[in-house]
Each structure stands twice: as structure tokens, then as C-alpha cells.
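All protein chains of the complex are present and in place, except for one that has been dropped.
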Amino acid sequence: MTEKPIQGEKRVFMTGNEVVAWAALAADAEIMYGYPITPQNEIMHYWTRLAPKHGRRFLQTEDEISAGFTTVGGVLAGRRAFTATAGPGNTLMQEALSMAEMMRIPIVQVVTQRGGPSTATVIYSQQEVTMTCFGGNGEGARIVYSTSTHQELYDYTIKAFNTAWKYRFPTHVLGDGYQSKMRESLTMYDPQARGIDMVPTEPSLGNEGTPGVDREPNHLRNTYNTEDELYDVVTNIMSDWEKYAPEIAEYQEYDVEDADVLVIAHGVVTRAAQAAVKELRAQGKKVGHFRPVTLRPIAEEQLRKRVEQAKSVLVVESAYGQLRKILDNAIYGLTTPITNFFKPGEGVTADEVVEEVNKLL
Amino acid sequence: MAKGVKLALAGEGGQGVQSVAMIITEAAYEDGREALYIPNFGVEQRGGVSVAYVQISDEPIGSPKFKTADIVIALSDRAVRRTKRYVDKNTTFVYDSGIEGVEDDLPTHAAKVLGIPAIKVAKEELHPRVFNIIIMGAVIGATGVVDLDRAKQAIEKKLGYKFEKDPKLRDLNFKAMERGIELVKKEL
Partner (left out) sequence: MSVAVPQMPQCWRRETKAHKFCPGCGHGLVLKALGEAIDELGIQDKIIFGCDIGCSLLAWDFFNVDTVQTHHGRTTPVITGVKRANEDVIGIAYMGDGGGYAIGSQHLVNAASRNEKITVILVNNTNYGMTGGQMAPTTLPKQKTETSPYGRDVESTGNPTQGPEMVAAITPESAYVARGTVSNVRQLKKYIKRALENQISGNGFSFVEALSGCPTNWRTNAAETWKFIEEDMTEYFKVGELKVPSKKKEG
């Protein structure tokens, strides 16, 4: 065993893409498969520099379809494998993610959202929410962590591997171009030193012994002959997903207890929302912020409670209503008026949130 | 300075605005402060104006980009035009006084507009190579975000290996930084 990539704890100042590479190393990820696309590239750049020093591997594939499916292969071989992509690459990768959903293959995908639709910008957006949560030809039995700081990028990249292998659902770290490219400080750590044990991995293909002689062969399928067969398979997947959803769902709240106006935002936009709430509270205004950390599953019960308590809700996102759709589904039936502040493909500042909230007060 | 400083630094490729942003934010980080730096990127990064967005504060920093900056530093005609949008009534706008043809493009609603002869000083007094260090000095002079010693340490960290080979370079760089501070202070 080579030396641990990070001994104990280490305060650093770096870009988010570098953070992801370090986090994957610290999480004992064994192999990355990837294809170049901005703003994800530097995850591969750092990984390919660091990986050989720690006995880890990398394969640059011919496209993101292949990156997705080779990652599936790596996981089936029992490795803690991951990939990273953005935008049109994420679109192509949905096919493999759909297979992972069906066959409960615990792959980890890091998404650095860029503008959309189409090639759009290589810069930033929150427009890959719907696709990352629901991109396949299925129900969306996936787990999506939406990060907002470099510390969270580090924490949740490590956590994503454990969530994936514990529950066997494809697990996504949903970042964005801002988080990829910006530099800020964080504390990197050896997970074990913080009492985080990596969930052990196991091969689905290539176990010990001769199949049919020493053991049964593993025959993994995703094609079924009858409606009934498929019904059972999907019902089982979704019943597991629903069973685990409450323990997987994560959220954060800021000054929500007595809030008249509740700001809901996720990912990097929560930073603007948090700053806005702080400023408005300093002026004595009753404003709070609910931030879903997992977009899939969403912390439905808590969200409903806070929305019901508020007199007015402001949904803020760098997309045209992709978060809003998830929220609507979760808060169906509540009558609190909701106002949208949508900035597809553009960043949101605290000043803008303050301005929007003031219109509602 | 509890509220922190927002700085937009813009220039042509090769003028070193990104490395200035990087050294300053690293110095602030080493100083135990919150620092966030994000470059503009995108298709624009090839052949366009290079912009660095820097925030330094004593509190956690909100969104990585901002609407208006406390300090804008523009180092070319295109940079002046590009960064006008980050100016409001509280902004100090610093530009190189050697830039021609921007008289009509300078912001009229800024708190202060300062022209400094950084390009000229680099060329005539010091060395064109240390132009970006003069600018770094100007940033420090205008904001006080990091103190001079910390900034020198940050440069030492970045370029120390070069200074080992040629100690004169160290003096040149430190001189450049001090000149940058002076240039701004004189105008403030």
C-alpha cells in the first residue's frame, strides 16, 4: 500500500477541480474514466498527475458515452471508479447512468455544470439539475449532492463513494463551473482520521472460483421479456429508493424559524442567499433560507414545513425553473405564494437576492 | 474592512492579471483571511480580455462573481471598456495612464478614477517583466488587503527559485511592488 495521499489534516487554497481530484484520491478511488470537456478538464489533469504516485489508474475514452460505460465496467469489476463531465458530455453519459440505475451499479459521477442547452457556455449554470436527477429513460433512482463550497466539494466527493456503495444507486456530485475554476480555502483530511471508513467495494463480475463449478455464475441483465418481470424489478428499485430516501436527504436552514420570506436556493447560489439573509436580518427583516443539499432525494418533509410556515417563498437559481420543478413536486398542495428569480446560465449575487426579497416584504 | 474587498483586475493576455490575482489571494489566505479568486474563462479566454475577480474578507465569501467592485484595475483599452460595468458610485477605478484613446470610455460615476503610469515605470525605470508586480503593488496600495511583508513573502514563495539563481531579481521585484504602492498612494 502506497502512502496515504493526505496525512491527517491539511489547510489548502486551490481550485475546485483540484479539490475533487484530491478528494477522490483520499476516498481511495481506484480508477477514473473521462473525456475532455470544459469546465471539468482539470479534474482529469490533477488526477492523471496524482494517480500514478498512489497506484491509481486513468483511462481517457473516445467520448462521454464510453466514459460512462467504462466507469460501469470498472465498478462491475469491483473498483471504486468514477468519472466527471459537464453539459453535452453529461447528456451523452445519461445512457450509462440509466444502466447503472437499472442494475444498481454504484458509479460516482462529478458534474461541473456549464451553460445550456446545447454547447452554450463553458462557464457556469445550474441547468443540469433536471438531467442529473432524471436524465435516463427511467424514474431517477439516483442520489444528487449539490455542493456550494470547496469544503463541501471535498466532503461530498468522499461521501458520494460511500453513499453509492452503501445504497447501490448512482451518485452524483453536482458542482458548477464557478466551483471548478475558483480558488478558495478548505481543509483536506484523511477520511479515516476523521472516523470516516470507506464502504468496502466488491466485484459483480470476476469473483473467485469457476462459475457453474464452485459457484453460480453472475448473470447481470437489464433486458426483460415481460411487463410483469420489469414491473417487479422497477418496483423493487423504487421501493428501496423510497425506503432510503429519508436517511439520504440532506438540507441546511438559515434563520427559518420565524421567516416571513423563505429563500430557496441550492449549490453555489446558496452562498448569495445566505449572505442576503444575513444582511436583511441585520436590518431586522424576517427572512430565512432553505437549502436542499440533496436535490434527489429532496428533504420533502422539512421543506414542506418551512414553506408552509412562510408567508412568501422566493426560488433563486441559475436556471429557468429546474429547481422549481423539484420543489413544486415536493410541496404540492401548499398555498404559500412563490416568486421566481431565474437567471439561466448566470451567477446570482447577494445584492440581487436582497433586492428581490425586498420586493416581497 | 470587515465587509471585505471586491476587486476586478483586467488586462490583455500576457499582462499577468491572473498571476497577480493568484499571488494576492494566496497572500491573504496565508494571512488567515477568507479569499476567493475566479478567473473569467470561456471561449473569451482565448484572445479576449482577461479578467480576475478577487474577494478578500474576514467572513465567508458569498457568490464568486459580483456586480460591482470596490476596486477596478484596467490595463488596456479593451479592459477599460470591458470593466466599466463593474463600477458604481463606491468604486475606485484605476487604469494605466499610458493607454490611449479611452478618454471617453472612462467611467464617470466612479468614486475615484486614477490614472497611474505603470507601463511607463516598468519600461523606463525597472523592467517590463515586473509590470505585473507593479500592478500588484497598486492593488495593495489601493486596498490594503495584505500588508507589504506578507505580499513579499508571497512573491518569495512564487519566485524564490528564480531569486536563488539571481538575487538581483528579488530586489527588482520588491522595488516594483513598492513603486506600485507609491503610484497609487500619490493619486489617492
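Quick notes on this structure:
As written, the chains take the letters A and B, and residue 1 is the first residue of each chain.
One rule holds in what follows: contacts are C-beta pairs under 8 Å (C-beta built on N, C-alpha and C of every residue); 3 or more make two chains touch, one makes a residue touch a chain.
These numbers were taken from a predicted model, which means no experiment stands behind them.
Interchain touches from the omitted chain, evaluated on the whole complex, reach A. When the whole complex is considered, the residue among A:P36, A:P117 or A:P203 that touches the unshown chain is A:P203. One of A:L76, A:I264 or A:V277 touches the chain omitted from the figure, and that residue is A:L76. Only one of A:V12, A:L50, A:I65 or A:L334 touches the chain withheld from this view, namely A:I65. Chain A residues in contact with the hidden partner, per the touch definition given at the top, are 30-31, 33, 57, 59, 61-63, 65-66, 68-74, 76-79, 81, 95-96, 99, 203-207, 209-213, 217-223.
Quick note on the criterion: only the chains that are shown with their structure count from here on.
The geometric centre of chain A is 35 Å away from that of chain B, both derived from CA atoms. In the complex of the two chains, the chain B residues touching chain A come out as 22, 25-26, 29, 34-39, 41-43, 60-67. By the touch criterion given at the top, residues 13, 38-39, 121-123, 177-179, 181-185, 268-269, 271-272, 274-275, 347-352 of chain A touch chain B in their complex.
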